[in-house]
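In this view, the complex is presented without one of its protein chains, the others remaining in place.
Chain IDs A, B and C follow the sequence of writing; residue 1 opens each chain.
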């Protein structure tokens, strides 16, 4: 299998102490740490290859363009896409979703139209649609949860109407780690002929994703959650939308010709990438993808599942712990609370032991309302986490529970 | 004065050879090179401090938040702003302008309204307004040029009408290096009570900018042209617009409370920064600003003016060279052509000598149409360029002219 | 007692724990538990200080020229911190509150709770306390 020790050695930040204790970083759902290759790829670009791209005739500009376009190809290949023009560089998942929402609002979405979301959604996959709905008289319909906090696919089907214009749904719940049934989504969206957007922010870091097979209309994710740099992400567009999605933003680099009266736009990805892109970010992102592919997405998933199952089992044995959406089929994330205690207190004390967890609503307030809590404690794993860290965390969690009582 | 040799040593990329020749980098208008401190600030963040910000209770998250918010303060101080909440982090100038255009389009701009731009504008300060104008029946009015390619301020005043809702103008022409008369802009926009957006993409890298004194409604610039990283920039909003500019994009991190029906947004800069920001970019940007402030903006401007004047004088002595907008009062940029030759050829041959220049329309096609050319050769300076480089360039340019004849 | 004297008292109290953060936090938690709760009628929307995670309610009134603060929080560690703030500032003259440096928090090694991360509402709470004090000077 994979040699976690060797992997850990590649992450400089894991070698350091926090509050005098070795860092146990369980906040990967918020952002992952970066391996040395990624940090170096960014540094080396600035040290040896930095230049603006696309329009230059000089050597540095040509080489930077080649690196940038090669990064697009690497990412396309990772997601099993043949035409790399379908990969648009953005500044992250939130930016990508906004681009789709703003684009669709121009022609595709009309007053009275409906969009189906799930109870799981991150604010970034709610607010852009809400902004549209409030301004244009649109309606957001929400897939409810079953008792076990999984999505209610029967209720889901009942939400479809002639007015349904989009299903925008997360692949993995960032709060619960539960995985959406893509088979079901594909089946229903095809049956009702409705486009769907898949929010891959929490799936892309953890599992193999074959967009050629899933066939979403839109797919989005963030580099910073995938061992890559901040400020970078992608928007994948299906062939159909690549040619037809109206532009939300525009500017230099997207055009063939411009006069003050009229602009003829370029084709492919460029049309959607106005201004100087985050060149170092794209290169760093591709390097992170290569890092993941070298580990192997299936190995990565297996290792993290192992950690999740181990941690869940141990947490279940602590009487004071309440787990949310516990399940064997998860993508690296566990949410829980200590009964009667505020998650803030639990997180604050764990931090004193060097354990970084996330507490609060995780940008999923509607899900919190549904669970009937203010917030949860969330631990989320990456490939560099170990069973020993999980055991250390469980030990200290017990200590924290005693302290708070 | 300033010790250029010491400054050059801080830029790793300048130590390298291109095509076997030392790199003479005169493409700073497209993007500047980065000093070691900036590259290290980014690397160190990922190596020791990387975490997502704002919502975490753990130590790394707190420290990252402090660094991020301190970066905002550093940038605010540089531009002489007291309330750092007026500095919004964006992915660059183009992104910033789009955010303003999309926001204003929601309430402020109505069908039939007029926006005044100048002939100088970069596509990034034309296309977002054109997109609005075409969709909503708006009108773009254009400040023409005088014989000497300076803006015609008399004609400018005549463009104002009751329907004028915005003046969006560049501080420095990225193609010609000519500096807009801000006194005039301020006077006219105050007289007609019209908000103005100042595109600082090409001024912020070269001169001291006091936003407290200029009092624009919106000011935008890009980190990557200011010795900082790619994928980062700012949108400055005046107090008035900070509270009132409608949101164009939205998502996680911008809110107080969310339900599927309704969202209560946070106040200040956060409202405009949905999703995980380019944290490393903000930190790198602030480090670049500190680098500039250490050199001193006035020293920087003086040095670059010296280079511009020296180069202009030498270019004037070459019979085959046609200069555009030659002038003593410039911000580091010179555009010219070799009569009868395509700028692409000139640029390609200069590159063989290790000299990186930009050729083409520089994303200012309307200005090209006005000058009656397809493109120009543009040389643009940064603080690390030297008189020796200028002399070397002049010598090789002469060689190139001979070769092409 | 003057503000400085209360601060000194707290300092001494915490010095006792040395580097033992567990003991320090246990003390903080105890302080939280001992905080006289705010009266239910004051737990209003208006009195809430929204941190991103833990919430703080603060009520203030002027009594015989001195500010009386009562407060509560839903998180116990925040509540412990709030208890310290109240101990220092409640019962003091508005002028003194406005000038209080509150750097004892740093000295007892709990500075992290005053970071601007929004995660707790403490910075906002101190600001609110000072604002109330200012209003009562101007009266």
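The criterion applied here is as follows: a contact is a pair of C-beta atoms (placed from the backbone, for glycine too) under 8 Å apart; a residue touches a chain by one contact, two chains touch by 3 or more.
All values derive from a computational prediction rather than experimental measurement.
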Neighbouring shown chains of the undisplayed chain, as defined at the top: A, B
Touching residue (missing chain; options A:65, A:309 or A:369): A:65
Options A:106, A:135, A:184 or A:256, residue touching the unrepresented chain: A:256
Positions on subunit A contacted by the hidden chain, ascending: 53-57, 59, 61-62, 65-66, 69, 256
Touching residues (missing chain, whole complex) on subunit B: 19, 341-345, 348-349, 352, 359-360, 374-375, 403-404
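The rule we apply is simple: only the chains that are shown with their structure count from here on.
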Whole-Å gap separating subunit B and subunit C, where each centre is the average of the chain's CA atoms: 45
Euclidean distance of C-alpha centroids - subunit A vs subunit C, Å: 38
Length of the line joining the C-alpha centres of subunit A and subunit B, rounded to whole Å: 31
In subunit A, residues with contacts to at least two other chains: 19, 344, 348, 359-360
Residue numbers of subunit C (touch at least two other chains): 52-53, 119-120
